[in-house]
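Next up is a structure, given as structure tokens.
Note that one protein chain of the assembly has been removed; the remaining protein chains are unaltered in position.
The block that comes next holds subunit A.
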């Protein structure tokens, strides 16, 4: 498989669901409704001591789970869409076929994360403008967002490799392992919770990400996290090679 073919396969994986999803008008209606509610809430209850934009960052705790499910769906789709035969009979190694799914899922995850944090930054800007708080603390807020984004980017490969592995195992002779993998999904996906611990943002007693104490050592764990991601991915490839029940 040359680079052009691999890039095409990634684009194919990216386009199939993303285009369909964003083409739905009701999808945008919901997004617009949520945005309106947020801006109204910030205008009414915002301000220095009121509703803080930091609270919105808590929604990102769910993103690792979402990213895992994106990868899971990318592989599961081959069964539900009855396209498995086309996909598996392609004259390319299973590792490349799955890597294309992983790369597409990762691209989507990064895109969603960037949109999420950009959206929260806009809400914070609105809050500062409406309540005339000045932009002194905006830099700190953006830095906090970047911490969240970096940690999400670091842990996304592990969640998405796990998503591929769960999808492959659930369609294989190793299916009895599926509940164990879903438990792992629950444990791994809570990484942002673990990092923040008992965050009490309102009273400034937070630690972890909100307190800014975690970022020093978390990066040391990056190689380990990515090694585990590589092992999970290798597991998914192996299951697709040897254990699928067709």
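Basically, contacts are C-beta pairs under 8 Å (C-beta built on N, C-alpha and C of every residue); 3 or more make two chains touch, one makes a residue touch a chain; residues count from 1.
Simple rule for what comes next: contacts and distances are computed from a predicted model.
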**OP:** Mind telling me which option in "Co-chaperone protein HscB homolog", "Sulfate-transporting ATPase", "3-oxoacyl-[acyl-carrier-protein] synthase-1" or "ABC transporter ATP-binding protein" is what UniProt lists for the chain we can't see?
**Re:** "ABC transporter ATP-binding protein"
Original post:
Which listed residue, A:31, A:90 or A:183, touches the chain dropped from view?
Top reply: A:90
Subject >> Contact set of subunit A toward the excluded chain (per top definition) >> reply: 4-5, 8-9, 12, 15-17, 19-20, 81-86, 88-94, 242, 244-246
